[in-house]
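Quick one: this structure, given as structure tokens, is what I'll be asking you about.
Missing here is one protein chain; the remaining ones are kept as they sit in the complex.
Here is chain A:
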Amino acid sequence: MRRVITVSVLNQSGVLNRVTGLLMKRQFNIESITVGHSEQPNISKMTFVVNISDEVKLEQMIKQLSKQIDVIKVNDITDKSIVLRELALVKVVSPANLRTEINAIVEPFRPQIIDTSKNVVTYQVVGHPDKIDAFIELIRPYGIKELTRTGVTASVRETQPVETLQLSILK
């Protein structure tokens, strides 16, 4: 199962290498990883997506990450109410005679056109990774010239659904 893990780290040189090296050594496969500054100075936040089905392995991974001296906090936020976002830049072959058609088709995804030339348009699309997948599949037949994705970043929603007794019975 896909897990979304956030890690707060001290912003030291080599810390990314420590985290990815550890995951490699313990045979965890990273699907995506994003890193950037957080609201606190000297602390960076990483968000990574890994595919782990085994609960024991997942727990082990979290413990091993927490053990790193430069790692301050590790959270598996998969089961919480979260906002997941990813950004993609997609260069699409879009000759003048097709451009209106393409623009109309992708419109529901609310992409932005950030660059354009005679035959090529670059879209920027932001959203849940599933939305980006759908966007890419939609536009693929027109010919994707180049595609870059940032990987997922995530944040936990301020208001979490309350687990009431009735709800858990319904489940």
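Criterion: a residue touches a chain if its C-beta (ideal position, glycine included) is under 8 Å from a C-beta of that chain, and two chains touch if they have at least 3 such contacts; residues count from 1.
Just so we're on the same page, contacts and distances are computed from a predicted model.
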From "Succinate dehydrogenase cytochrome b556 subunit", "Acetolactate synthase", "DNA-binding response regulator" or "High-affinity branched-chain amino acid ABC transporter permease LivM", the hidden chain's UniProt protein name: "Acetolactate synthase"
Contact with the hidden chain (one of A:64, A:103 or A:119): A:64
Residues belonging to chain A that touch the chain removed from view: 9-10, 13-14, 17-18, 21-22, 25, 56, 59-60, 63-64, 66-72
